[in-house]
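Report on the structure given below.
Here the complex is missing one protein chain, while the rest keep their positions.
== chain A ==
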Amino acid sequence: MNFLIILLSVLGLIALIQLVRVFEITGKLRGNNQDDIDFQENKLRAKLWLLFGIAYFGFFIWLAWEYGDDLLPVAASEHGAVIDNVLNFNWVILIIAFVLTHVLLFYFASKYYWKPNHKADFITHSTKLELIWTTFPAIVLAVIVIYGLSAWNDITDDAPEDSINIELYSKQFAWVARYAGEDNKLGEANYNFIGGSNQLGLITPETIQERKSSLEDEVINIEANLANAPEGGAKEEELQENLDKKKRQLAKIKTYERQNEVDPFVNADDDKIVNMEFHIPVDQPVNFQFRSQDVIHSAYMPHFRAQMNCVPGAKTRFHFTPTITTEEMREKTGNDEFNYLLYCNKICGAAHYNMQMTIVVESQEDYEKWLSEQSTFTSVETAQSREEEKEVSEEEVLAEKN
């Protein structure tokens, strides 16, 4: 097989060489000077531009005809409809500019081919023309800028106060959604708390204690290993490094512990964490907060014309109001299996291509019903017993004071 490919390539190469020589010899026989050009051939080349122009526009029209309906369906959010309007407005202008310039380009190329004993017109410039085609695009662009930026300003304005707060948390290679719960406040989180069942690193009085004791165990463990490790070896160095790291982490946890004594971390108690699928109510503004665990991801929700990067070490935000429920969209698109999707749109590693989550848009009642079925981060019993303890201790403090 390989031999055959090599043989074919060599034969092809020889054929090509012979072909080129034939071109050269026939050229010489016709008495062509290399500096001169053949009038007929040159004219044919000019006309080919016209042909290409038709083919190019034809390709464009065919693509639009064939695939125009497979683009994103109608925007399912308030601001998305505005974005679509801006986009359509731009398309009108751009397609006019595209067709106009290309018609001129191909027309001129096909018309003004070389003719012997003829000279081109010596036209160096035209201030008037140039002024026109500087100011005219400038005016059109001004309109585009103003229209686009007024939409941008509205979209990026502060979220309405009655928005539902939801966090979208990204990691290689999955999404997690967190609802703010009864208080509509997302509890605080820190990456040092990630571990065990606490996949988002939420901070509550319990997670502080859990994390502290698990880190203290680890420190004791490493110290024991360190005592047994041979001195001066690579093993010792590694353990020492690990120990320092854990101690630093422990110190950080302890700062949260002290803070907790003054102002308890209770916002995360009623937060609800969901995987695979999250629900939002129709016609209700949703304010998303985005975080990332490891690398940059991008939360892309194209049906809502929404996108925001998830950046490790930072919180980013985007808000929108969905306007069409999943059911309604299924009817509109005629696709019973249609689902709104959230997927990753910033290269994040091997499985970047499959990092998605389903979004369900539904009525307020359905949404509330679904949400009430989800469990809170801190179980109700734990929160209650913590509350009782607190009351007891406050009574003790009061008693002491008195």
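Quick note on the criterion: a contact is a pair of C-beta atoms (placed from the backbone, for glycine too) under 8 Å apart; a residue touches a chain by one contact, two chains touch by 3 or more; residues count from 1.
The rule is short, and it goes like this: contacts and distances are computed from a predicted model.
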- [ ] If you had to name the missing chain as UniProt does, which of "Aspartyl/glutamyl-tRNA(Asn/Gln) amidotransferase subunit B", "D-methionine transport system ATP-binding protein", "ABC transporter" or "Cytochrome c oxidase subunit I" would it be?
- [x] "Cytochrome c oxidase subunit I"
Open item on the list: With the missing chain put back, one of A:Lys115, A:Lys369 or A:Lys390 would touch it. Which one?
Closed with: A:Lys115
Open item on the list: Just to verify: which one of A:Ile194, A:Ala229 or A:Leu243 makes contact with the chain not shown?
Closed with: A:Ile194
Open item on the list: One chain isn't shown here. Among A:Asn184, A:Gln307 or A:Thr382, which residue touches it?
Closed with: A:Gln307
Task: Touching residues (missing chain, whole complex) on chain A - done: 13, 16-17, 20, 23-24, 34-35, 37, 42, 45-46, 48-49, 52, 55-56, 59-60, 63, 67, 70-72, 80, 82-83, 86-87, 90, 94, 97-98, 101-102, 104-105, 108-109, 112-115, 118-126, 129-130, 133-134, 137-138, 141, 144-145, 148-149, 151-153, 155-156, 172, 190-192, 194, 201, 245, 248-249, 290, 293-296, 298, 300, 302-303, 305-309, 311-314, 316-317, 337-338, 341, 343-354, 356
